[in-house]
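The other protein chains are all here in position, but one chain of the complex has been omitted.
We call the chains A and B, going by the order they appear; numbering starts again at 1 in every chain.
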Amino acid sequence: MKLTLKVWRQAGPKDKGQFETYQLDNASLDMTFLELMDALNEKLIAEGKDPVAFEHDCREGICGSCAMMVNGRPHGPGQEITTCQLNMKAFKDGETITVEPWRTNSFPVIKDLVVDRSSFEKIMEAGGFVNVEVGSAVDSNTYKVSKARADEAFDAAACIGCGACVAACKNSSAMLFVAAKVSQYALLPQGKTEGVQRAWNMLAKMDELGFGSCSNTGSCEAECPKGVSLSHIARLNREFIKAGFRKAGAEKL
Amino acid sequence: MAKLDAKIPNGPLAQKWTNHKNSLKLVSPANKKKMDIIMVGTGVAGAAAAASLGQMGYNVKVFCFQDSPRRAHSVAAQGGINATKNYRNDNDSVYRLFYDMIKGGDFRAREANVYRAAEVSSSIIDQLTAQGVPFAREYGGNLTTRSFGGVQVSRTFYAQGQTGQQVLLGSYSALKRQAAKGSVTMYERRQMLEIVTIDGKARGIICRNLVTGEMERHSAHAVVMATGGYGTIYFLSTLAVNSSGEAAYAAYKKGAFFANPSFIQIHPSCIPQLNEYQSKLTLMSESLRNDGRVWAPKAQGDKRKPNEIPVEERDYYLERRYPAFGNLVPRDIASRAAKERCDAGYGVGETGYAVYLDFSDAIKKQGKKVIENKYGNLFDLYEKITGESPYKMPMKIYPAGHYTMGGLWVDYNLMTTIPGLYAIGEANFSDHGANRLGASALMQGSGDGYFVLPITINDYLADEIQTPKISTDLPEFHDAENEAKARIEKLMNINGKTSPLAFHKKLGKIMWDRAGMARNAEGLKKGIEEINQLEDEFYKDLNITGSTDSMNQTLERALRVAASFEIARLIIYDALNRNESCGAHFREEYQTQDGEALRNDEEFSYVSVWEYQGNQKMPNLHKEDLVFEEVKVQQRSYK
Partner (left out) sequence: MTNFFTTSIGRKILMSVTGLFLIMFLLVHLTVNSMILFDGTGDLFNRAAHFMATTPLIKVVEPLLAIGLLAHFLIASLITFQNQRNRNVTYGAFGRYEARNASQGSTWASRNMYILGTVIIVFLVIHLINFFWKMKFTGDPLLSEVIINGEHMENAYALVTGLFINWKWSVALYVVGAIALGLHLYHGVWSAFQTLGWSNKKWRKILNVIGVLFSTLLALGYAIIPLYVMIRSMI
């Protein structure tokens, strides 16, 4: 299988960056896309060139590292996959594949395809937790959670923090990421108490960090490797409206 | 070096931890504020411990090489986490979990530590639930459980096939909470290269900032290694490609002893290698063996499709050999049994190195819907990779490297032989003996992180309250930084032709062939020669392009591979020394007539603890004798 790879190269955060085109003659249908990138890098190293920097770790679709736009789609063509699960069978012999980093002001490029997603960390720190001290927990079955609710909470909790939603969104909004966390905790009795406050804090932080607003186009959901649903955004909105009302009543929530 | 003192408390087994806790020194809140702790690694254990220590009032500095703690490889654990809740009234108890682990570990683990791990297991589930971890529930709203290998009760809590992710995110959220409060400072994208010791005590680390390439010095009153295992030693494994054990090895070189390095778990159910390009193998959770039946054809080289082979021509070899536990035998046994079938020519698939894991009976009995509910995401994962649906065709599975029971030697307080240096989670050796039971890695990591280390570390720090903040300008920091720099210089200046990845692949092949599922003295000895040869070549022909003053992933990898050579040798020294078969360590010379592991309790009922003597030099062997006060050591049987 012969392929042409058009890869975004950027030496550092300040570098302007440009596309470079590479020919790969020994690609195989059996490879995953990251193995193709490995092969490209092996070739570049052999030629004494700097290999393409990209993030990867678990290679089984759960760590959320392998952020890249492949042919204009986060994690490449395919439903509910990460780049490490993207099979070369999705491409044709002789095809030109364009590989780019996530693009938003909130994820500045560090090098080539590696972007800085620390803005997600800041959103998490703004409220992505249940306020419970280690050692103060009650017996698990004190909380009764219906199976439906527990399953729904799990669907939200399945988010891997990869940033595909932001990359896909025309507004660079992180609503799906924020909603997944807010919704997970809002569905569970453990997290419900502070659910409203959490929604406010995380959303405010998202805004502050320069992510765009949600216009419900649904491309985040379509590109989410874990299929996190837009209905969690609706729940975030509900929680947020409640927060607005409470704030109107008393400044302290 | 002083004799090994495991500091196991006196008294009856069930009282040891309680008594010990009562005797440990405390640090007052005012003093805690003045003290720094470095946490290297942010998996389940590291994140949990950092969060707990931060909550207690210490200043915790947390380091990981990923861009976020949430990406640590604990995230990939699938099946579940054990706890002795006995919610099902199936006569589970702390003692039973303890006994299962001791027996599962083939009587090569330290009794007191294992008992403690079982003892705190129940609190872990409560803690995680309180943090909002969405464990699977019954329709009535209570938590549900499932069974796992090597166990006859149902004590494994789970969140579909992503339990590790959920448990990690639980600890991660606790960590983020502390970070928001300022008690924890995060240092992401740092590769730890050296431990700094001052007057014999661990006082800091040297790490490379992976974005700027700068060397950084960080000091603390104590350092905790939560750095995971070294399973990528086989190159192809179920582990994240960066899980190399490099950091733990740096501690070993600095004087921390390394225990049982050859105990590496080979997981029985992984998707077999499909081609030569493959960079990793994907695990299929052990929980699948709850409902899946393992079989191989009765005829050698049977090339028919699995559905065309009638039941009477199938050999359900696990059920045949181990009627009491059937498909749920521990991992080491299931792995070896699969290897035995394949080596004897009964394997399936193109290479003949696979066996079937068949759900057709379960689907018939319970219905597709129930099976989908239990394993849907695993079935999808399998189909994504292989293109075959497990609902229609049996899965093809083969064993692959998965978890390292061995690790830094620690005493009962989880302190290594370097005072002030602790090791928790997979990075230490303490709880799993020669084989880990399924769903107990998350349990041990969480236990160490939430409920053990945050208690025991005070005992050490109580004597350090007079120590002021440690300056990073001390000569020890200077020397350690220079050492790290020299290592990098050395690698950068080779200017050869071969990439670190290519060396890693070769090393992996040597290790899998010589020190994989079955080992023998001759092969191991050859292995050492091959490793030495490859290492020499590495230092002559390595090629790292790019520079050291910015992000350089080739350099990161080269540093890991360099450490892997040394770890590989350590594994082989240990495997050679242990002239017996136990758990995951199977020496072909030592087996029973029907091919089971043959232990030698007379000579080898000890933890082999290695002390570094220099690269390519035979390390010193210390022995920690295993004393079993409570359990009767016997031949392990799952028949």
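By definition in this document, a contact is a pair of C-beta atoms (placed from the backbone, for glycine too) under 8 Å apart; a residue touches a chain by one contact, two chains touch by 3 or more.
As the structure is a computational prediction, the values presented were derived from the model and not from experiment.
Shown chains touched by the hidden one, complex as a whole: A. Within the set A:G135, A:P189 or A:G218, the residue that contacts the chain not displayed is A:G218. Within the full complex, the residue among A:N41, A:T104, A:S140 or A:Q197 touching the omitted chain is A:T104. In the full complex, chain A makes contact with the omitted chain through residues 6, 8, 16-17, 19, 69, 71-74, 98, 100, 103-106, 167-168, 170-173, 175, 203-204, 206-207, 210-219, 221-223, 229-231, 233-241, 244, 247-248.
The rule is simple: only the chains that are shown with their structure count from here on.
In terms of their C-alpha centroids, the spacing between chain A and chain B amounts to 27 Å.
Within the complex formed with chain B, the residues of chain A that make contact are 11-12, 28, 30-32, 34-35, 38-39, 41-42, 44-46, 48-51, 53, 55-65, 81, 85, 87, 110-111, 114, 116-118, 120-121, 124-126, 128-141, 143-147, 150, 153-154, 157-158, 160-161, 184-185, 188, 190-191. Residue ranges on chain B touching chain A, taken from their complex, read 48, 51-52, 55, 66-68, 70-73, 75-76, 85, 87, 123, 125-127, 129-143, 159-160, 162, 164-166, 169, 172-174, 176-177, 179-180, 186, 188, 211, 238, 240-242, 274-275, 277-280, 282-283, 381, 384-385, 450-451, 454, 497, 499, 501-502, 543-546, 550-551, 553-554.
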